[in-house]
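Just one protein chain is left out here, and the rest sit where they should.
Going in written order, the chains are labelled A and B, and every chain counts its residues from 1.
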Amino acid sequence: MKIAIVSGKDEGPTKLNAFDNALTSAGIGDVNLIKVSSMLAGNAKIQKLPKLKAGAMVNCVLSEITSDNPGDEITAVIGLAIGEELGCVVETSGINRTPTELIDEAKEMVKYMMDKREVEIKELIIEYSTTKVENIASCISSVVYLNDDIVE
Amino acid sequence: MKIAIVSGKDEGPTKLNAFDNALTSAGIGDVNLIKVSSMLAGNAKIQKLPKLKAGAMVNCVLSEITSDNPGDEITAVIGLAIGEELGCVVETSGINRTPTELIDEAKEMVKYMMDKREVEIKELIIEYSTTKVENIASCISSVVYLNDDIVE
Partner (left out) sequence: MKIAIVSGKDEGPTKLNAFDNALTSAGIGDVNLIKVSSMLAGNAKIQKLPKLKAGAMVNCVLSEITSDNPGDEITAVIGLAIGEELGCVVETSGINRTPTELIDEAKEMVKYMMDKREVEIKELIIEYSTTKVENIASCISSVVYLNDDIVE
């Protein structure tokens, strides 16, 4: 299993467009995202996001937060734990909660998931995106599941 | 990439059943819908919805609105912009907002998405469904992604 880890943020004239712009800034704006729940095969390989085919169907775990309240601090966090037998992904996001607080939350949740499955963590990775809202803004972080069908 | 654009509306004894009836009236009631985010490959071809296999897994963009408040005017809109390199789809829906207002919103959002990607719009298409709720009603509009596996 090959995955890429990305994040992005941007403003936009509507919530939908801010979200779309954030996806584009993360390199996944031109594909169809299919949200899946959060498990990795054993020894998942992390790669740089390749160029994806426009309109491809792409499985991902997506952490997303969008706000149209100027001044809000918004943060979207993804936490990954890679193990030999399997891996786990958690997503968390918040408005006016510090990135540190959300990152700690993500770490604890993903550690707990691995403990519960009795799988040793070989690598723990946090990816996040945070911004202060000017007008309408969106932050996203994502684990993208790669396969040959979706790569250009 | 081949797509079909459909819409439907209906009443039902529960919100779930009203929604299901609206899907059936649109011709997509007997399949499993997997919601995807909203991008098209270049030069997407629009076709009439073929007869789909019962229980097939069908990717779609879905705009949906259901209400159990008699008298509500509900509207579900899909906007598509077709381009040479790629295309974009937006969904919007509303309760007691005029179809015209929602359609204008969809047009602006999808134009903005194409502008941002610097892709020229060859065709802009709006599909919508609107109704006044009698008891419990649902409106849906959808872009259905077609492939040989799902067609009867």
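Here is the rule we go by: a residue touches a chain if its C-beta (ideal position, glycine included) is under 8 Å from a C-beta of that chain, and two chains touch if they have at least 3 such contacts.
These numbers were taken from a predicted model, which means no experiment stands behind them.
Asker: Which is it among A:Lys15, A:Arg97 or A:Arg117 that touches the chain not included here?
Answerer: A:Arg117
Asker: Hey, which of A:Leu52, A:Val90, A:Ile103 or A:Ile126 is the one touching the hidden chain?
Answerer: For the chain that is not drawn, the touching residue is A:Val90.
Asker: Can you say which of A:Leu40, A:Ala54 or A:Ile103 touches the chain missing from this structure?
Answerer: Of these options, the touching residue for the absent chain is A:Leu40.
Asker: Check the options B:Leu33, B:Ile65 or B:Ile126 and report the residue that touches the missing chain.
Answerer: B:Leu33
Asker: Mind listing the chain B residues that contact the chain we can't see here?
Answerer: Within chain B, the residues that touch the unshown chain are 12-14, 16-17, 20-21, 23-24, 29-34, 53-57.
Asker: Since one chain has been left out of the picture, which residues of chain A touch it in the full complex?
Answerer: 1, 34-42, 44, 59, 85-87, 90, 92, 105, 108-109, 112-113, 116-117, 145
Here, only the chains that are shown with their structure count from here on.
Asker: Based only on mean CA positions, could you tell me how far chain A sits from chain B in angstrom?
Answerer: 26
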